[in-house]
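And then chain A:
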Amino acid sequence: MLPEFFFGYFACAILGLAMLTVTRKNLVHSVLWMLLLFLHIACLYLFLNAEFLAVIQVIVYAGAILVLFLFLVMLLNLREEHEARRFVKAWQGRLAVCILLLTVIVISVYKAAVQPTGGYSITFINEMGHTKVLGTVLFNQYVLPFLMTALVLFVPMVAAIVLAMKERKR
Partner candidate 1 sequence: MELLVTIAKTVLYVAAVFGVTLLHVAYATYFERKVIGRMQGRIGPVEVGFRGLLQPFADMVKSLFKEDIIPAAADRTLFFLAPVIVVASVMTSLAVIPFFNNGAIANLNVGVLFIFAMASLAVYGIIVAGWSSNSKYSFFGSIRSAAQVISYEIAMGISLAGVFLMAGSVNLNDIVLAQREQPLGMFAVLQIVGFVVFVISAFAETNRTPFDLPEAETELVAGYLTEYSGFRYALFFLAEYISMYIMAALIALCYLGGWALPGFVTRALPFLEQVPGIIWFLIKVYAFMFFYFWVRATLPRYRFDQLMAIGWKILIPVSVVNIVITAFVKRWLM
Partner candidate 2 sequence: MKQRFPDFIKKILFVEILKGLALTFRTMLKPPVTRQYPKERRDPKPGFRGQHAFVRDAVTKREKCVACQKCAIVCPSRCISIRYTTDDSGARKLTKYEIDALRCIFCGYCESVCPVCAIVLTETYEYASYSRDGFLYDRERLLLNWDEFAARLKRDSYFNMFWRPAGCDVRRLPAGKREQQAIPAGRKPEAKSQKSEEENTENGRPSPSVGEGGRI
């Protein structure tokens, strides 16, 4: 009963916070609701026995990405989103598409169940420590993708600096 109750709370909170995030006119408020949303998602990861990912979720999403958003919102002084003419006015069509997508996904995953196929059971992970297990897999089987990630992070960094420096050269 208790797990269901907690899951219910977190599911409702995540969906509600997501709605709050996307409906705010004030972008700073929106970003702060999103912060709360990410913290709830991190808690959800704890249920799934992924404590390292939960902490990384907070450090990366809350500590880096959202701060970047907040910086930009403040520096560009985008406090209120102003109204502007739109290319396509009708939003009903997009809503229909979204509802259709939701229906499709829900129908397809409604009965989803998987068999535990791997060797990483909860007891095993608890015994070894999630960080260690994840690190072992990451650095043994997925070294190349991990190194690629470094490249994936490096290129945008260079690109961001180039884009932001452009004005100064003139």
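Note that in this section contacts are C-beta pairs under 8 Å (C-beta built on N, C-alpha and C of every residue); 3 or more make two chains touch, one makes a residue touch a chain; residues count from 1.
Selection rule, in plain terms: all candidates are chains of the complex that A comes from, given by their letters.
Remember, it's a predicted structure, so these values are computed and weren't measured experimentally.
**Q** Spot the contact partner of chain A in this complex among 1 or 2.
**A** 1
**Q** For chain A, which residues count as touching candidate 1 in their complex?
**A** Spelled out, the residues of chain A in touch with candidate 1 are 28-29, 32, 35, 51-52, 55-56, 58-59, 62-64, 66-67, 70-71, 74-75, 129-132.
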